[in-house]
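Note that one protein chain is taken out, while the other chains of the complex remain in position.
Right, chain A next:
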Amino acid sequence: MGAPKKSGGGGGGRVSVSEDSDELVRVPLQAILLADSFNTKFRPITLECPKVLLPLVNIPMINYTLTWLESAGVEDVFVFCCAHSKQVIDYLDKSGWLSQPNFSVTTIESHNSVSAGDALRLIYERNVIHGDFVLISGDTVSNMSLTQALAEHKERKKKDSNAVMTMVIKRSKTNPVIHQSRLGTDELFMAIDPDTKQLLYYEERTDLSKGILHLDNSLLADNPSLTLHHDKQDCYIDICSPEVLSLFTDNFDYQHLRRHFVKGLLVDDIMGYKIFVHEIHSNYAARIENFRSYDTVSRDIIQRWTYPMVPDVMNYGNTATKLERQGMYRASEISQSQSAVIGPFTVIGFGTKIGNNTKISDSVIGKGCKIGSNVCIKGCYIWDHVTIEDGCKLNHAIVCNEVTLKSGAILEPGVILSFKVVVGQEFVVPPYSYVSLLQQPVEEDSDEELEYADSTSVITSRVDKSDEEDASEVPETHISSVSELGMGGVGYIWQKCEGSQEEEWRHSVAPIPADKISEAMKTMEDDLELTHDGSILPPSGELIPDSNDSDEDNEDSRDDFFEREVEATFLRAVNENIQEDHLILEVNSLKLSCNKLTADCAGALFYAMMKYAVDTPHSSLDGLMQNVKAVLTKWKKALRSYLTDIDEQIEIILKFEEICLESAKEFTPLFTKILLYMYNEDIIEEDAILSWEDEKRDADEADKVFVNKAQDLIQWLKVAEEEDE
């Protein structure tokens, strides 16, 4: 910061504003790259190798992230390594990232961080971040340009110092049937202010069984407009102000970036920190969170959505890959039998040998693999130096480095074979199984922390040991596991835990089985039927006054609208103590605009009053009666102004009948009482009641329920009349 100031001084008396902007420009853009996922989704592979070094289309993932950061103009990257930190640092050193001229990569090592929150707190203590920074995890693939997002972020920051973060989102439709995104993540719901792009609501997990989303009332009350999205994908690229780090330090219980931090900020209205979103359209960005997204992103790369981060452009080392017809990428020195068939959208690495009559489609094959004859590979990710003997069948599996498949072995969809596993002759690995040389870590009690922890220290030490004593340990496993992976097999098939069994197909590399889709389709249809029945309340939890749909179908919507408006007007009048005259004025204008009769106004207003009475808390029927009396007494004048005619009074009674029948059945026992009360209060005249009875005389028995109920009252009225005469 010193240098620019000096040069500014040297230039003579400059205006302070220009100096400010000068300084803003000169702060190098920094980035924090979390080289640890802090979850266990990629086990068993991540027990032996950090997630960021897993090859994605034959290039370690972290290369995609670093390449993007470099091309996006970031100058200073702090790579936070936790699990397998040594491997990550060694790799970065070997691949030359640590010695780039205009792109400084610094590693920060930690062994006791178990979450992204811990990582950021540690970085805050180091005091290395001085300005806005990009927060990203090492498994993100993107080709977006940061310029615009950064400019927007800075602009907002200038206006409002509470705008601490800009999240990058991208449109991507979710699968409506099984409620998950292409990337295998849960459906994401976001509420965004369409004008300011402020993020107002972020919910990843919703109750799928009901399809109901609960929004806080204040959210709707405080914001003039908001749009609710469920087709947006969170790219996990965040542009943050330095405050974010101190926020993590202040709130030491923040662990997860989204679940705790983002939601925490959204809920907390004391500090008033704001998060904004930046949507990208033509660019690509996605994070690899689970095996499903590994598959999806690999395909996107092969189909060149991530251009220029595609295999034939990003050639690391000296093995150039060429793109051939139909999306076939081939590195050099491949020896392929004439009879082998290689389908479209495959990538084949350097020095791989492929035998006779082998069929490969939609797969990625690493370098130095030996594939025998009559092998069938479909939708698989085969890493480096894998040996596949004759007659194997592989279907949608991930096969790590140096695995051996003995002849005739079959991998069912969704299988993960970790490093150096040997599958025995003609052994069939069951679907969705995880196979590793390491035994499954013992299930520890479901402490909250564990969820985020990547391989804990216990496991790491065991890995190191196994690496060192490879020779001694392998035969041991060999003996114990003959039965598990067939003749000559080496490795353990992991037991699935209870919870994950049901979900395994969601996150696996294999396509979703057809029966699961049809199952989901069925439940969705059931849901739809339920909602059509009307037995489930609409999400707002409000009663919708659509009670007269049986009467006039054609005018239904108009009626609905009018009634709702009147109701809203009335409620406003009640809540804000508006004078009766004004209420009448407003209802009159509504009446004109909707082209309604006075009778309709009377009906609607009456309906609104009754509704209000029901909604006011009450404990018993007497309480309800009290409510009705109160509201009627208070707003008598307004109601009466619409009841000049006998027809209008009849309309009210009919309306009341309707309310009792349909929307608020609580009134049924009170029908006569309320009618009497209204008579006593001079809201309804006796003529009206009598003509109502007259009208109903010819109706069906079903319609006469209330007339019969009111029979006492009617009789009494008639007697009184006669007496008068």
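We adopt the following convention: a residue touches a chain if its C-beta (ideal position, glycine included) is under 8 Å from a C-beta of that chain, and two chains touch if they have at least 3 such contacts; residues count from 1.
In this text, contacts and distances are computed from a predicted model.
K.L.:
One chain is missing here; what is its name in UniProt, given the choices "DNA repair protein RAD51 homolog 4 isoform X2", "1-aminocyclopropane-1-carboxylate synthase", "Translation initiation factor eIF2B subunit beta" or "Cytoplasmic tRNA 2-thiolation protein 1"?
P.N.:
"Translation initiation factor eIF2B subunit beta"
K.L.:
For the chain not shown, which residue from A:282, A:620 or A:680 touches it across the whole complex?
P.N.:
Only one of A:282, A:620 or A:680 touches the chain omitted from view, namely A:282.
K.L.:
Which one, A:98, A:177, A:376 or A:690, makes contact with the chain that was left out?
P.N.:
Answer from the full complex: A:177 touches the omitted chain.
K.L.:
Which residue from A:212, A:313, A:487 or A:621 sits in contact with the chain not drawn here?
P.N.:
Looking across A:212, A:313, A:487 or A:621, the contact with the absent chain belongs to A:313.
K.L.:
Among the options A:304, A:353, A:640 or A:673, which residue touches the chain absent from this view?
P.N.:
A:304
K.L.:
Need a quick check: the contact residues on chain A for the chain that isn't drawn.
P.N.:
Counting only chain A, the missing chain is touched by 67, 71, 101-102, 143, 170-173, 175, 177-178, 182, 184, 231, 281-284, 292, 295-296, 299-300, 303-308, 313-315, 320, 322-323, 327, 344-345, 511-512, 514, 517.
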